[in-house]
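Got a structure here, written out as structure tokens. Questions coming.
Missing here is one protein chain; the remaining ones are kept as they sit in the complex.
And then chain A:
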């Protein structure tokens, strides 16, 4: 029906109220709907982007942050190609929960999943977390890092496009080297995650943008 080269699943996680739904809405519909209620269960959006002339379909799963929906949201981790972990730069508690989220990722997600840390709400004046704190955390845990504002549409497009680029590149590498039979592949094939110099590439341009 539709033609696209790759389909990638992107799952957004993080505490309630950090702006996951707003990021997704901003990216997929170009909207910033204020006064959104809490997401119930899991929301689902699709957007097709073009990377180097090829159509890439992003299937974006926007999960509820609340603890009681965890069993529903966790079930999506394992098939995800990319996990976006979001915190609110104006809320220390949302940052303090990150280790808990990482534990969840370790337990449920594929070890080869692309992990991105996102500090959202850069439009806020009451910032509690300086950029370098998030950057260091991401570096320590081998994640990409970017700061965004769903309200000002700052870096949102870039966040998803970079993910699409990264995943496309990995898939192409995976295509060239056929998978070893002795290692039944988990959905995302990411072999050399540790060799990627984390965040440096993304962050350099994102900090220059501010």
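We adopt the following convention: contacts are C-beta pairs under 8 Å (C-beta built on N, C-alpha and C of every residue); 3 or more make two chains touch, one makes a residue touch a chain; residues count from 1.
Going forward, contacts and distances are computed from a predicted model.
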Name under which UniProt lists the unshown chain, selected from "RNA polymerase II transcription factor B subunit 2", "Trafficking protein particle complex subunit", "Large ribosomal subunit protein bL32m" or "Conserved oligomeric Golgi complex subunit 4": "Conserved oligomeric Golgi complex subunit 4"
Full-complex contact with the absent chain, from A:48, A:92, A:107 or A:169: A:107
Selected from A:8, A:76 or A:144 as touching the chain missing from the view: A:76
Touching residues on chain A - with respect to the absent chain: 37, 40-44, 46, 59, 68-72, 75-76, 78-79, 107, 181-182, 184-186
